[in-house]
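Notes for the one structure printed next.
A single protein chain has been removed from this complex, and every other one stays in its place.
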Amino acid sequence: MAAQAPSAPRKLFREEAQTGAINCPACGGPIELHGFGAVEQVNCPYCGSELAPEDSGDLQVVQAAQRARRESALPLHARCTLQGDNGPEDYEVIGIMWRECRVDGVVYPWQEFLLYNPYLGYRYLMFTMTDGSWALGQTLDGAPQLETGFGHRKVTFAKEKYKHFQTSVAIVSYVEGEFPWQVRVGDQAVAHDFIKPPISMSIEEAATEDGQDVNFTKMRHIDGAEVWKAFKLPGQPPRTSGVAMIQPNPYKKGRAITWILLAVMLVAWLVAAIAYVDGRSNKVVFSETGQTVTDTISQEIEIGTKGELTTLEFDFKASGLSNAWAYAEVMLISQDTEKAVGFGATAEEWHGVSGGESWREGDQSPTVTVGKVPGGTYLLQIAPSAGQQGSAANTPPTNLRMAYTLRENVVLGRYIVLPFFIILGFPIFFWLLARIYEGRRWSNSDYVSSSS
Amino acid sequence: MQEQPQTHCPNCGAPAPFRGTAVSLVCEYCNSTIVRRGVDITLIGQVSALVDNGSPIILGSRGRFKGTPFEVAGRLQVAYGRGSWNEWFVNFADGTTGWLADAQGQFAITRPKNQQVVAGRVPPYANIAVNSTIVIDGIPAVVVDRRAATYKGAEGILPFEAEPGMLFHGVDLRGHKGEFFSLDYGTNPNHNSPIPYLGEAIKLADVGLHPLRQFKGWRRPAPPAAAGRAPGA
Partner (left out) sequence: MIRNIIYGVCGFGSLAMLLFSAPSGALLTGTPNTGKVTTDTSGKRTVRGGPAFIWLGGGYQGGK
């Protein structure tokens, strides 16, 4: 018995899908429904009752609840604009969930915002309450590969290697809004986090009533400022503290430039050092050996080039010192100006037995270096003195013989060594800073050494 | 699509345009399921009304997958403990058919393959563990979902007789390069030769699917500029 065909075919879903507003059947609070038909569960923001949308459009109370509404970092139904691969993408917060995990008795809570676009699907915006960090993620279209073998556990996906950071049980503690699957307070999932800052791979296993499933979510670190800008929110995002799981390491930024600087400066140093040493004449301008304490020197010598400054090195060698000292007072009196340069060198040798141990100290061949000496003619005067320990303080040792050598335009090693330490030291220091930062990151992982 | 002699719904007389090798069709006018066996048209009964589960896809949408144009010809709505999803039956321009899986914002296009491809090489349904890796047709894939589900409703044309309420067991797998595989163990899963559906995960924008459903407060993505050019969002 064929009924008459209606005048126009009734095609389903051609009219625009509508949002809805309904009162919570448990507490009467007003609920806006923005998830269209994709919603499997609604949690009343006010009383927390779990409601299931019926086919008729009504909401059925699945689990009445009495709980206070929690203030989340972002409001329900807030809209944002994110940068996608093909341009800007708009999303709306349609569900909010608080989850937490417990490690060593400490509770670590975080908030998850379910972002929805009917044409683009879902994104997850995660706010870690312990350190104020944000991460944005989406479900993977493929499956990561577990790396086999020994060593730190890793997974690979799309040519990126992620290192295992932690495995924990995530428990739902608060639900608000609409979800395309059923979420209950108390739901548990085993979550494995693998990181490659600033991105991470989260593998979550959950058991459902009629089966099990595993979800792969790729997250990337996002600054609170970027979240605030995407949602066009006033004010400042929540403060951050510590090092978040996938927070980018600021001491690893600019590494390439550091390497370039290191290479360039190292080559420049080598060239400059060779040129410098090559250009030092190290010429002996005065030398005398076998001097006793009664011999004084007074001699005219030429130093350097007139009009130029140069360096001088005075080597003072004393032999025959035993618990005694020798001092050479050197004076260079310029014959051109009346200015003079004076310095002294002390040679000494002390030894003894103290508490059963014998000791010895003292430099018997000191060297004194002097700089900025104007070139010209000088009168060199050396006046030695010597003494011994104790009561013979003013008596010079009998076998004392001294040698004096004065050199000009010498190589000053310190000028070569200082740049070398700077050129190598800074990169090492930066590397240390980066390592310490990573240490702080990994102190929150499953791999903390028990000695901390 | 080849022209076929016009068939009519035995219940209400409206045109029932079977296409290609389609076996069953849900009458757009009276929601009756009509089944074609050879040249015989049989009325199965009224299928339960489809539920709006927020899918952006509608019957008649067209797209292009790996260079081959396709049209969305039918839909099967499947329910399981956590919710429901859609399997869209698509007809390709080269005469072949496939399925567009549509679940919670994720999509995939698969084609049915001969059971011989996996027979004996996959475990029985009960022995399949989620997060384990199984090699399907030479490609290693991770089991991401394993559940029993029931047919809830249908629209358009389908390649088999879909009885609402029928329970079937399925396993979904994902490969490391975006492959998507579905193994259909049917109503009685104590065997190891499921029907394999092999394909890959897709984004709607990548196949240029349009027209898409309209949602209040949301701007529909622009249709692809022209055939042959890469579709934009």
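So that you can tell them apart, the chains are marked A and B in the order they are listed, and the count of residues begins at 1 in each.
The rule is short, and it goes like this: contacts are C-beta pairs under 8 Å (C-beta built on N, C-alpha and C of every residue); 3 or more make two chains touch, one makes a residue touch a chain.
Predicted model, so just to flag it, every value in this text is computed and none were measured.
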| item | value |
| --- | --- |
| Which displayed chains the hidden chain touches across the whole complex | A |
| Contacting the left-out chain in the complete assembly, out of A:M129, A:V341 or A:A403 | A:V341 |
| Option touching the unshown chain, where A:W359, A:Y415 or A:Y447 are the choices | A:Y415 |
| Residue of A:L261, A:V285 or A:A403 in touch with the missing chain, whole complex considered | A:L261 |
| Contact residue for the chain not shown (choose from A:Q18, A:Q60, A:N282 or A:S298) | A:S298 |
| Footprint left on chain A by the chain that the document does not show | 251, 253-254, 257-258, 261, 265, 268-269, 272-273, 276, 279-280, 296, 298, 308-311, 331, 333, 338-343, 368-373, 381, 383, 409, 412, 414-416, 418-419, 422-423, 426-427, 430 |
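To be clear about the criterion, only the chains that are shown with their structure count from here on.
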| item | value |
| --- | --- |
| Residues of chain A that touch chain B when the two form their complex | 2-6, 9-19, 34-40, 55, 84, 86-87, 89-90, 116-122, 139-145, 156-157, 180-182, 203, 205, 208-216 |
| Chain A partner contacts - residues on chain B that touch it in the complex | 9-14, 28-30, 49-56, 58-59, 80-84, 104-106, 108, 130-131, 140-149, 155, 173-180, 201-205, 212-221, 232-233 |
